[in-house]
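In what follows, a single structure is set out as structure tokens and then discussed.
FYI, not all chains are in this one, though none of them got moved.
All chains are identified by letter, namely A, B and C, in their written order; residue positions are counted from 1 within each chain.
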Amino acid sequence: MIILETKNLSFSYPDGTLALDNINISIEKGKKIAFVGRNGSGKSTLFLSMNGTHRPKKGEILFHGESMKYDSKSLRDVRKNIGIVFQNSDDQIFAPTIYQDVAFGPTNLGYPKDKVESIVNNTLEYVGLTHLKDKPPHHLSGGQKKRVAIAGIVAMDPELIILDEPLANLDPVGADEVMDLLNELNYFGKTIIISTHDVDLAYGWADYVFLMNEHKVISEGTPESIFMDEENLKTAYLRRPVTLEIYEEIKRRGLVKPQCCPRDIPDLVHSLRSQQLLWAKVPSEVKEGDYINL
Amino acid sequence: MAHILDDYAVLSPLRYKNNWLKISIVTFGLLAGVSSNSPLVPFLVAICMSFATLYFAKIPISFYFKLLAAPASFVIVSVVIIAFFFGEGAKLFSFDILGYTLGVSKAGLNMALLVLARTLGGMSCLFFLSLTTPMIELFSVLKATKLPDSFLEIAMMMYRYIFVFLDVAMGVKYAQSVRLGYKDFRTSFKSMVMLGTNLFIRSWEQGEKIFVSMNSRCYDGKLTILDDKRPVKFSELILTLVYFALVILTFYFTRGASVI
Amino acid sequence: MHIFEGFLPSPWWQLWFVFSIPVILYGMYKLNKLVSARRDVIPLLAVAGAFIFVLSSLKLPSVTGSSSHPTGTGMAAILFGPGITAVLGVIVLLYQAIFLAHGGITTLGANSASMAIIGPAVAYAFYKAASKAGINFYLNVFLATAIADWVTYVVTSVQLAVAFPAAEGGILASFTAFATIFAATQVPLAIMEGALTALIMKYVVQI
């Protein structure tokens, strides 16, 4: 099922700079999707178009098959269902306490007080931050802030959650926590979109990848097909994911079983030919580099 | 940079005590201080509130005295002026300076001591509030005053971004001092201008970004305000009443009395 | 310069509240009107207030060695008008009292009068009059904010003087004493705040 679609979507900033150039994409329900491209390739602008913040100059956006309208009632409906987590948590967390910030969305959706309370408590439980609910945001670490920002969106129960560079500035522990959370959300039915310039992240995590460059989507497909195509990656000023790079090299030496494309290190290791096949007893006088007749 | 007392209040053991109780204690102390004509009353207030701050709120004593010293320069200068100019009658001592006779009268000295004690009492009440009650708790108190929502919203978001911008200011300041930005008066001034400009532009951009992110979360003119119900314990009530009684009695008995 | 907690005796602290409260209420009324017309001013005013707070927590470099800081309210008056500045100013003063122990609660009325109301109002009036007279924008900003800053200190001196009149010479004599110490030393700092604000405006326009 397709949640969101764009048709010939173009957008320019008020000063005339082109920001999106004829974008045609469809977002399928329940997927983990990555928009990959260097900074300034148009990812963030595309996201702000998806929830109706930027009104397209040409083309249209279809939400559940219906063309997006820009009156305030329709926009509210779209924004309830398409949540955006911004790159910089400080742009997003504006209330004085964690509790108040997570409550912001539900309160503005007009829910009664006790419903808001139970939603906020559940969401904070879910992201594992209940113990911080009375703290002001400036007492939190980067990873905790990011989870608060995500909680603020999750509390509105959107169908689609969009995250702009979710791992920017997080250390490995913070990054793992955030990715675990995203996987869990996806497991329970949310469609997740992230933007990133980290090819390893996109390759290891996504079901489907859009490659962006210069305000255009230059290719789309499974991570394997996108990241095997070195030509396109070069156009987008990106390189191959490390595991894929190493896999290719090892494959060229005939050391792997002929199945395609390990997504992570355990995968890569599994794709290696097993030891038994390669073990050879060699007479002790043979030196490294010598040819031996097996 | 300056100590932000709010950071202590957030972690204070007294944070979750009833807000209204804390506010009544502080208001009582402030009013008793400024209404009393004897320095003993504000002095007693200062002792009680300092004790509460150090003992119940577990503020390190050296840090507390550093705080009390903060207003010293303003207070001392002003108190000295009052001592010399205020009050009539015989001078306790005097000296000539540039042809003028400057002297301190009994009334002047009394008034100076009174003002000093009041400031001390007032500041210790204020510190008690600042160090035990974070601003985020006071928002619910402000809410009860029926001030307009727009005012409260601005106050709450301002609270949040004060800390964001303090970090920015700190970051810029470090970056400038690393490149010798505060080595003398001229460079300091130049650096300040650049810091101010950077801060100004950053805050302007921040304002626009927040509006986008608020709207993305269906902003409809509402910010939640916490309103937790926290009953006052019997022991707290007794302790407060004893304190009130002590101050009122001192107030009554020191009417018209003067120290000197 | 903030008057510290407990410094003003009755009835003076009450009187300054009587002076300030109506003005602040008027500011809130203006604010409410503005907000209902344009909701995006809420975050903008919030960050402007946070900016004033942070700017005023920076220590100005000083020739004499005494430390002082910009008030920032003159700039706000030029940008937002005196009514809204009064509202922002009173929040900033409250935060300064609570976060930094700078100022006080009973003296909030008096401090609002000098820093959030009279100073900015003078800046605004001057700025408007001078723009009409066609004076250069940056010079205007410089003069308006410098005057606002200085007026703030004169008002503080008046507040102290009327509360503590001298035995000989009365209010005038003690005003002279307070003003000599507070308002006079403030002249170079006022000039500096003016220059700072004007230069910030100039850079902001450049960028």
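The definition used in the following text is that a contact is a pair of C-beta atoms (placed from the backbone, for glycine too) under 8 Å apart; a residue touches a chain by one contact, two chains touch by 3 or more.
Since the structure is predicted, the reported quantities are computational estimates derived from the model, not experimental observations.
K.L.:
Per chain type, how many copies make up the whole complex in this structure file?
P.N.:
Overall, the assembly in this file has the formula A x2, B x1, C x1.
Note that only the chains that are shown with their structure count from here on.
K.L.:
Quick one: point me to the chain whose Cα centre is farthest from that of subunit B.
P.N.:
Between subunit B and the rest, the longest centre separation is with A.
K.L.:
Please state which pair of chains has more C-beta contact pairs than any other pair.
P.N.:
Most contacting pair of chains: B-C.
K.L.:
With chain centres taken as the means of their Cα atoms, state the distance from subunit B to subunit C in Å.
P.N.:
The answer is 18 Å.
K.L.:
Would you pick out the residues of subunit B that each touch at least 2 other chains?
P.N.:
Within subunit B, the residues that touch at least two other chains are 6, 135, 156-157, 159-161, 164, 206, 210, 214, 219, 221.
K.L.:
For subunit C, jot down the residues that touch at least 2 other chains.
P.N.:
In subunit C, 43 touch at least two other chains.
K.L.:
Taking the complex as given, what residues does subunit B use to touch subunit A?
P.N.:
6-7, 10, 15, 134-136, 139, 156-157, 159-161, 163-164, 167, 206, 209-210, 212-226
K.L.:
In their shared complex, at which residues does subunit B touch subunit C?
P.N.:
Those in contact with subunit C are residues 1-6, 26, 30-31, 33-35, 42, 67, 70-71, 73-75, 77-78, 81-82, 84-88, 105, 107-108, 111, 115, 118-123, 125-127, 129-130, 135, 138, 147-148, 150-151, 153-162, 164-166, 168-169, 182, 185, 188-189, 192-197, 199-201, 203-204, 206-208, 210-211, 214, 219, 221.
K.L.:
Mind pulling up the subunit C residues that touch subunit B in the complex?
P.N.:
Listed in rising order, the residues are 1-2, 4-10, 13, 28, 31-32, 35, 39-40, 42-51, 53-55, 57-58, 60-61, 63, 66, 70, 87-88, 91-92, 95, 97-102, 104-106, 160, 164-168, 173-174, 177-178, 181, 192, 195-197, 199-200, 203-204, 207.
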